[in-house]
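Accompanying notes for the structure given below.
Heads up, one of the protein chains got dropped from this complex, but the rest are sitting where they should.
And now, chain A:
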């Protein structure tokens, strides 16, 4: 053994000695670029004391290193590593090696041996930990190589018995990240085993048994340091994430860790128990101190529920969140989480919820006016009362009453997840969710309203519950009210009294907050749609009709009256008998509203009334299909055009564009697709027109700057392509390729135009080069799509591509010109669902004539409220632009918190923009609009350095810009000069 060791030591020494020779590749590099490694070497040599060296290294860490020179740099670093006495410098070197091995395109295997060698001499625990961290980086960079992994695991196992917690932590992390998923840790049963079991004492285990990673890691569940225990659990979780099946034996250990003294251990243990419950949900575990057995998922559910009343809120949040992910739990256990047995002086008491329910059942309205109304009734059997909630008892009752709102929100979310999967549970948790509407923190209230909306498909609200829900309508927060309206849209109620109650409260809301008009109407629309039969008996009362007498005609402009009509008309849609109850003016009002508020009032089949041709009642769902068909037909008609130079092609395009635009207006479902196609066709049309200009037939010297039309067309085409690419969601790769193709055409056109107008070859060269680069990148990006593009511009261009790169600019221009003219029309394939991003600014309305006055030089805040539809990732892309009359414009990026998402694909931006300007003599309008920012390529992040000091450069050729979308709004402002 000793001899072997000695030999290894010599080997290492010889390696270290070899270092200068191996610097050869680094030297070679020095010829091409001034190498980093050389500079570093010199710097480090210059360093007289550790502090200086550290400074150099810190400085060095900020610059990036090319993949080719990494190896050389690492060697130099290691050379200094062995020379260095100071721990901090060695530590920095170790961490630098880790950073360096993250460099892209660098294979860290080359430095693995050298890094491993450092372990033999290192004494400092901190540095060992850092070195292990470096190994972790190397290991994660080389996930495929089994030998590397084997060696790393060996090192990790060797250091598992270190006395310093950090080293053990890193070893466990390494094991978790690298241990083989399918095979046991070591096949031959040597190497790691003695080190692991014996804790450094040789010969205890004899190294015979084969142990797998799990049992090795699980040994450290009982480590004396809580940080190591946490790391062990995390490593186990990591194994699970990598697809290793964790053994069920771990379950007991994990459960024991739930009562650990340290919160981070408990928190990790909760995760561990959850993971196991997902792997073995159906296996049976015994209940201690009894003969009974339960399913494992139920057992773990009980245990995690218990953690909801833990002492540390971090653990409580974790536990509450986890509960929401345990959908396989039996309903019996699930319902226990809402269980609470009340007791007063040892007598059973009913909960307020139960009382409310009983009162409702007995038909009596809540009296609650006596003291001792809730007086306890029957005696409780003292031995049967279980004060410590065993298992899942009342977990959510606790969680929803928790001190920290983080826990409450987590509990609400968990309730939502569980309720969505179980209707009976949804019914039960209703009371609790409704209670949460009264929480002190708005976020929690809002969240619980949202959750109730999500589960409301499963439930029907009782009258008393609805009452509580509706009480929130008076909330002063607009978010809460709107969320509640949204909720009411989806609510099922049981009786006509409920409808009446809801209507009453909504009208009250309308008078108190008139700005809620739209939201309230929309809410009533859905309420009417959902409950036609409940609305029917209320109609005479609602419309205040009388069998004998004529009642006065209500005011048509009264928002409350409109609200009632919206409810009634929507109910009448599926209840044909209702129209008989209408009085004459109701019909008149119907036709008026049907026109003015067509999105709220559905088409009705009215007896004896002539129907407007456009709004025949039978339109229904068939119309969408027919519109779809029409869209397809128009597109296929277009596809008959082979060459845009054909006679009549332009007319066809013109007509089709017109058709599509009209279709988009009529059929909102297809607006996105229609607009998309129309825009695309317009691009083609522009191209055709540009190519038919006279200037092409003119001789080059003759055509001066007379080609304004063509230039404008090229420019517009470019703009349109960006709109096509970024304004529409739901595009597939195919469409993106098509769009890029149009862009290439536009660019080619631009190139040809420049060539014709400008004299001299010099400026052309760079433009041509750029264009060729773009063609190349197009080819790279859309390899898959190329077969579809055979006949098109690019297809033809690529056919002659070998010639392209070699030829002179003049030639290139000629080729481009002919290909542009000859290339066929590229057919547009519509994806299934195209949606156009849109934005509407609700506030400011732009109608106010009162200017916003403020002192010049100071700022004024302008409230902006806008809805965005079908915008992906609005937090990053949506910006507000303010345009002053003098042409100045500001772009403001709203805070991420200003965006709310009230529904799928919908966002709401409520923000403030700050305006300021120097003094004006009179009030003037500024324009506020929303912009959609885009950038054409994903950012390539430099992998080797995470430090934010480096500015992230977008990759070459990326274009960034903004597309205005939505209508701009004008606001009067009036900056006044400051008074002295």
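Heads up, the rule we're going with is that a residue touches a chain if its C-beta (ideal position, glycine included) is under 8 Å from a C-beta of that chain, and two chains touch if they have at least 3 such contacts; residues count from 1.
Everything below uses one rule, namely that contacts and distances are computed from a predicted model.
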Record lookup, UniProt, unshown chain, options "Integrator complex subunit 11", "Regulator of G protein signaling 11", "Protein farnesyltransferase subunit beta" or "Proteasome subunit alpha type" -> protein name "Integrator complex subunit 11"
Out of A:153, A:257, A:397 or A:660, the sole contact with the unshown chain comes from A:397
Per the whole complex, from A:107, A:309 or A:650 the residue touching the absent chain is A:309
The one residue from A:71, A:114, A:475 or A:785 touching the chain left out of view is A:475
Given A:87, A:161 or A:856, the correct residue touching the omitted chain is A:161
Those residues of chain A that touch the unshown chain are 161, 163, 198-201, 204, 224, 261, 309, 311, 340-346, 349, 351-353, 368-373, 382, 385, 387-389, 397, 400-405, 435-436, 438-441, 468, 471, 474-477, 512
